[in-house]
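Heads up, one of the protein chains got dropped from this complex, but the rest are sitting where they should.
Here is subunit A:
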Amino acid sequence: MLEQLLIFTRGGLILWTCKELGNALKGSPIDTLIRSCLLEERSGAASYNYDAPGAAYTLKWTFHNEMGLVFVAVYQRILHLLYVDDLLAMMKQEFLEIYDPKRTVYNDFDDVFRQLRKEAEARAEEMKKSKQVSQLTNSNIGKNQGKVQKSGLRGGNEKKSGRVSGNDDGDGENLKGQKTENGHANGNHIATNKSPSMGIVNRTENGSSDTGAFNVNKLQKLRAKGGKKTDTVVNKSSKEEPKKKMTKKNRVWNDSPEEPKLDFTDPVSENGEENIAVVAADEGESMMDKEEIISSESETEEDEEAEKDGKVETKKKGWFSSMFQSIAGNANLEKADLEPALKALKDRLMTKNVAEEIAEKLCESVAASLEGKKLASFTRISSTVQAAMEEALVRILTPRRSIDILRDVHAAKEQRKPYVVVFVGVNGVGKSTNLAKVAYWLQQHEVNVMMAACDTFRSGAVEQLRTHARRLQIPIFEKGYEKDPAIVAKEAIQEATRNGSDVVLVDTAGRMQDNEPLMRALSKLIYLNNPDLVLFVGEALVGNDAVDQLSKFNQKLADLSTSPNPSLIDGILLTKFDTIDDKVGAALSMVYISGAPVMFVGCGQSYTDLKKLNIKSIVKTLLK
């Protein structure tokens, strides 16, 4: 049963709650919904899950954008209530008839609501019964239909081999066997519960394919049923992998004696400071402190482009009536009207290197917030959509918490412990280079920095940091290669407390997000040392993989940490920004998927090439 139903304004006043369901909600699900979902531009999602100690709720919502109202239903997650969406839609219609912006009390809505609920429940019962009847007859036809439609929908990312052989024998087992397991984005939980037949799943799949969004959850369920045979194979192989990769011994091809360890570290390390000329570490002001000059470009360019798109696409209503409506301003925005403009916007975002999934979700969220709104007079649909998208982008890129690192460093200094920053990321994104840049910047603000070389795997990593440390004249803590990075980091922090360094910058080895043992090692490092800031270093050249990288890193850090409050990625460092011209979409994908703000942007390979993210210019470039 429903736990609670609410109607409130976008300004925050609750207009009506259901008096019958008087259960007090545990925790604050509504506020969390607003903060983590609606304000994060995820309002296109179907539902939101909320966990509080003692309760697990699911929330569903709908908007009325014209009047600025939000309708939210809360229910227990274990119940799968089918009538909630219908109920919300009906409530919206009925409530609008009695809504008045001046009124704040709506007690008469209680009776209306009671009726609506009975209707909705009755309808849900009907639907359930009709589903069970048709499942037996429709299994064959439904299956093939579902498969064909699914393969048609397959967009860029999913690497599933959609082998849809026209299977007329209707033998489910064959189809299941053919599906090959590939690395799926969200980590496989292969549910082993089976529902009676494939019919229901296909029916719902047909339904969801109409919306055009690729519903990953349904796909997983389908694959779960189909994966029974391949299930055991996958489990075996995944068990073998960690055993193989746990210890990396050198392969011995013949009986030759063990070779001496290849360690060409410069034995002149200690005395090298005299030999190597200390390059003046003073290369001028870091770009972090320089103000960026925002060029104000004329907006006529993008207007013309948008107009072209608009004219080509919207030939539905007829030119004269749509022009008249845009002048008179009485058109109610329908989903069909928004679609062409949103599609054009989505394509534009994707040409700017925004991940496809993110662009899709963003467009859905903007659509949800514009549906039903009245067009202001003298505006085209495309310009309204553009304005809404711009606001959404600014909202996403605005940091949720303060990114003033110097302030945090001062706070840690007062507590007499060093401020620890850990740089994580995949291979080759620029962790060590940007670590040096951050050290340079901190040094310019009179902060005592210390580096910790916890990349004990890659040859030359320690030397690289040593060179940087020598140039910048800052201490470095290193233990050479083949050591446990977590222990090295721990000792580095102890050393820093001893010699009074304010900040410890920890460099780690690059690792792929799919590599389970390496991710576990990283999680151990973070858990053991409890850093103040976990910076994910990502390059701006990355495309759709950004979503995968960040979500997997976050997930592994959360899963493999043994503490109840795992520390996730706190900030993003965007590198190689000078190599992308105006394809700045990676910033948006990364911020959207992780919720962490972009703290630094690396735009070159010298010490001064570090700057802050300029939100306005990024949004402008994205929508140009």
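Things to note:
Here is the rule we use: a contact is a pair of C-beta atoms (placed from the backbone, for glycine too) under 8 Å apart; a residue touches a chain by one contact, two chains touch by 3 or more; residues count from 1.
In this text, contacts and distances are computed from a predicted model.
Not every chain of the complex appears here, and the one that does not is recorded in UniProt as "Signal recognition particle receptor subunit beta", selected from "Radial spoke head protein 9 homolog", "FA complementation group F", "Signal recognition particle receptor subunit beta" or "Glycerol kinase". Which of A:Ala122, A:Val394 or A:Met512 touches the hidden chain is settled by the complete complex: it is A:Val394. Listed residues A:Gly68, A:Gly284, A:Gly460 or A:Gly500: the one in touch with the omitted chain is A:Gly68.
Subunit A meets the missing chain through residues 6, 8, 10-17, 30-31, 34-35, 38-40, 68, 104-105, 289-291, 394-396, 398-402, 404, 406-407, 410-411, 445-446.
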